[in-house]
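What follows is a short report on a single structure.
Note that this complex is displayed minus one protein chain, with the remaining chains in position.
Chain IDs A and B follow the sequence of writing; residue 1 opens each chain.
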Amino acid sequence: MNFVGSHILSVDQFVRADIERVFTVADMMRPYALRQKVTRVLEGAILGNMFFEPSTRTRVSFGCAWNLLGGEVRETTGIKASALAKGESFYDTARVLSGYSDLIVMRHEKSGSVAEFAAASRVPVINGGDGANEHPSQALLDLYTISRELADHGKTVDGMTIALVGDLRYGRAVHSLCKLLAAYQGIHFSLISPEALKLPDAYVELLRNHGHQVFESDALPTGIQQADIVYVTRTQEERFDTLEEAQRYKGIFRLNQAIYTEFCEPNTVIMHPLPRDSRADANELDNDLNDNPNLAIFRQTDNGVLIRMALFALILEVSDQVEASSRAVNWYTAKRF
Amino acid sequence: MNFVGSHILSVDQFVRADIERVFTVADMMRPYALRQKVTRVLEGAILGNMFFEPSTRTRVSFGCAWNLLGGEVRETTGIKASALAKGESFYDTARVLSGYSDLIVMRHEKSGSVAEFAAASRVPVINGGDGANEHPSQALLDLYTISRELADHGKTVDGMTIALVGDLRYGRAVHSLCKLLAAYQGIHFSLISPEALKLPDAYVELLRNHGHQVFESDALPTGIQQADIVYVTRTQEERFDTLEEAQRYKGIFRLNQAIYTEFCEPNTVIMHPLPRDSRADANELDNDLNDNPNLAIFRQTDNGVLIRMALFALILEVSDQVEASSRAVNWYTAKRF
Partner (left out) sequence: MNFVGSHILSVDQFVRADIERVFTVADMMRPYALRQKVTRVLEGAILGNMFFEPSTRTRVSFGCAWNLLGGEVRETTGIKASALAKGESFYDTARVLSGYSDLIVMRHEKSGSVAEFAAASRVPVINGGDGANEHPSQALLDLYTISRELADHGKTVDGMTIALVGDLRYGRAVHSLCKLLAAYQGIHFSLISPEALKLPDAYVELLRNHGHQVFESDALPTGIQQADIVYVTRTQEERFDTLEEAQRYKGIFRLNQAIYTEFCEPNTVIMHPLPRDSRADANELDNDLNDNPNLAIFRQTDNGVLIRMALFALILEVSDQVEASSRAVNWYTAKRF
């Protein structure tokens, strides 16, 4: 695809070469995110960070990525006060807001809302999550993390074994990740979920049609054996019809250090789209894993900044200028990564 | 008036020469808002964007205008957590907050609150809307749009015909616009509203005392004939005593392409202070007008950025420095306007 001036609405837009282009630019962004260097390549540019469904983490991650490139952020964090609540169409909201910034990131709880908004926007729009539908930068950061973690152990995405654990039915992150992984070769998928929360057939078929192997089970210990990556998810309470139904599946799979030691290969990488639910009745990923060097969950969120910087740079066609406008950091920086 | 260091609280502050001064500076801001050039003239300056009554659009517009001049924005978006809710006076709030920024934009639901705040502020204050009272930058952007749209067709504000449609009783935007237009010459006003929502007598008298012609009717088709500008408003539900009463007037006037074609002159400009209510029971300005080149509603919001940049530049006395500190934009920019 041609990134310049494009909307990023769905992982369906990307072929493998596009994904790897994003990853190459993301690699280039690392010294800036690590605060070894500062760039001001987007000085004067404005991001409209429009979160009509609130989200601290994703909103701050996008805003921070823009700031790291030197730009300014204007944002909103809810829908109550917005014109949308007074009967304004997405068309109007998009036409108005796109006069205020150079690029818009939008999140809204309604599936398809961001595409509708983008169609009327006069500037590029990135989907920051539209309900149960899509959240493409999350899928990209997950795949980028898988790729870079595996590379550290001399492995590749092609041919890897990945275990997907938990609520595979409602988990938007898992669905999008499967779509991206379909473009790679010879992957072994181990799908671990209760019967009622199985990965929808469409995704299983998609993977099989692309020549991947898919195994399904409802037992964590056997499912995670031989996995290079174990990707754990929380139960998406908010997607169930009733809280009682959601409650039934809470805490059904719990990965901890003892299970990891007993069943996982050395250097099996542990991932999670976060937030993990650390309350006693859920606790799908135990805190006793926090010192395990293969726990990659915070490298995932760190990588999210790199991926979002890369998307911004590609869409606004500045990736070649970043280096030229850079300088050393002049303040104290912690060793963060 | 002398803009430097002044508060902008009401359209009553402006004589015609002041208005035109703002418009001249607004014209100068166009290449920056169009992202053809970047200026950093306010680099290091801080805007306090204090929206004690939430508003996405106006808040972002002011913040964006400040960012386009190179400054930083600190803001608030509600009253619940503020000291005002703990019994603090506007005097105290103003004294405190005016130590934090170079200029303050304030919105608050209480009429007169911004003037009370400004009296105690140590920095210039712009009224971003105080309830049913004033919202001067909206009136300026409306008049600026009228002026520039008419100029495109070889016409002037002096001598034009303007139809004001809908809730003329509670519409703050209409009232302020009438005050500004009073300063011009020989305007024909066609006021179209239900009897109960007529423009208050004080405004009708003001216009007549300044030598303008005023016609009132409750029929859209006849009222919009010969108009150079048709300015449509939504019913201000929130100002009525009961929702039932407001409901009675919802959808009473609906302008669409068929009516436009049948009754309007060619090139009649359509305006609306936005948001327009696109729900079926209201729909005062139909979406089938969206491709009509004379629909100026999004040029209005675009112009809002120019007007706000102009006010900032005049108050802080930097309009003469903008050009000198400018440079070309180095990132991809969409053709937006």
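The rule is short, and it goes like this: contacts are C-beta pairs under 8 Å (C-beta built on N, C-alpha and C of every residue); 3 or more make two chains touch, one makes a residue touch a chain.
What you are looking at is a predicted structure, and each value in this text was computed from that prediction instead of being measured.
When the whole complex is considered, the residue among A:60, A:132 or A:259 that touches the unshown chain is A:60.
Taking the complete complex into account, A:330 is the one of A:2, A:209, A:242 or A:330 that touches the chain left out. Taking the complete complex into account, A:68 is the one of A:9, A:68, A:230 or A:252 that touches the chain left out. Considering the complete assembly, subunit B touches the hidden chain via residues 4-5, 41-46, 48, 72, 74, 76-77, 80-83, 86-89, 91-92, 95-102, 122-124, 315-318, 321. The set of subunit A residues touching the chain not shown comprises 33, 35, 38-40, 54-57, 59-61, 63-64, 67-68, 70, 72-73, 77-78, 234, 274-279, 282, 287, 290, 297-298, 301-302, 305, 329-337.
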